[in-house]
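Only one protein chain is missing from this complex, and each of the others stays in its spot.
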């Protein structure tokens, strides 16, 4: 009874959104197309659509992330859903309730969706496997494993600027080994048909095992950026790294920081993305972050539409061309 | 001018819901019937009704309880009300505002209902006596005194399974002396016509004064469970007890823990209830909690409908048979 891919139902429709890995190109394209129709609606001053009216979405945040929670909360409001924020460390554990009992209780309260953020890889998957048919699960970041809505908003932004994926060279720069964002990006890019995905970073931060995902590894930034159309800069997350792996911030910037000068090696119309929040002067120079190649704030805007799309699709709701509901 | 029973208005309609004690059977039955009509509506995929649209409900929580607050918040959302969460210890006291000034301010902001949770017995009652006519008060648990919505969701669950109350034997097992839930349950059961209410627990946890409420006291679990139709298991609340009163958790489970074996003494179709969250292996065995006699998760579902019912009735709103509003 346990399907091979719990993200899809028997008809191949999206039922949970746990990781980009394992989803076919048609599903990723459906998410992008749905987001496109919702983004168009938003630009017409009708930011709010009734797609999830009366539905209850629970933000289950086992690690704090104001930024991510805010984007999901806004997406829920703009879908007309009710949302409930639960900071788990602070609540149920104080009375010693087990995680599964808590999930089953929320299910019994007839909630419809769990948006899950957890420090451990596989947490969203575990939860999806342990809830009933009435609950859809969306992964808002689990450990080093996946951050699929972030990856899809990157894809959305790339498609808006480049139109197609099949002719792109894309570089991911930074702490690829520890990044859930990077893993999801690599799967999304290759699934959508990008022929050349490069990862760039110091040897200590890029495990050789990544070659198995079909990427090209560079340790020299200039070489890696040569001729690329898209630069995906990763956030340097000091808190995730053991002390010995990383040079000083200053040295990191010298070796891998994205500056206007280094970017000259990329294609003339290359765009630069970053998941935010930015460490200015560490992984990216302010001149680039605020410059004309940067699409960082567009990513934030598109993030709402992409999350709205994922949340609608897992609930079986498909907006029409005008952003209105159709069942 | 102070009425004898501040919970009812001059026409005998529910105006505050502070305790089951003192309410006539007709009122309790009205709450159950209202909850029934709202629960039916919920099962038809129209979880949200417009009964309290535009009303402002303030969750005044003087002690933290994520679980209870969540159920009231969901009930408010499904009634289309706006709700405001106030964690009192963290807010107004920091500026030294008196409780009464704070209540009068919220009243002046044209709020409509206070849902009150407080560690001290009588707090909800005190608040109801000190607010104006425009405010309805619902008790979400005060000290050892009462937890009326919890008791009513138990009654609702019993009625769903047993149909009638007049032919039931009901046992309440555990720390009856310290439990606000137990006090409310006893009043609800006797008012609704249950002929035999038993309480079961160690001598240190059951005050003799309970006999005044018309219950039968048992200190032996097997004797107490003999032939009962309903078992209401209480949560063991270590934090409420002085150290000397309670045996070890292990010893407690041995003496009073509800296991499949002990349950054989009860009626064949006996049901088991628990207010949650469960301490597995302390007051109840997992085999029972997750077994076919358990209606624990149903209680959670019904809890939303019962709270919606109480909140609607104190606001003078009665849903029709289809869950729609009628004034």
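Some notes on this structure:
Each chain carries a letter (A and B) given by its place in the written order, and its residues are counted from 1.
In this text, a contact is a pair of C-beta atoms (placed from the backbone, for glycine too) under 8 Å apart; a residue touches a chain by one contact, two chains touch by 3 or more.
Since the model is a prediction, treat every value here as computed from it, not as a measurement.
The hidden chain makes contact, of the residues B:25, B:53 or B:211, with B:53.
In the complete assembly, the contact with the undisplayed chain comes from A:71, out of A:71, A:110, A:185 or A:317.
Contact between chain B and the absent chain runs through residues 53-54, 56, 82, 84, 86, 90-92, 94-98, 101-102, 104-111.
Across the interface with the omitted chain, chain A contributes residues 42, 46-48, 64, 66-67, 70-71, 73-74, 77, 276-280, 297-298, 300-301, 303-304.
The rule is simple: only the chains that are shown with their structure count from here on.
One inter-chain figure worth recording: chain A and chain B are separated by 42 Å, centre to centre, where each centre is the mean of the chain's CA atoms.
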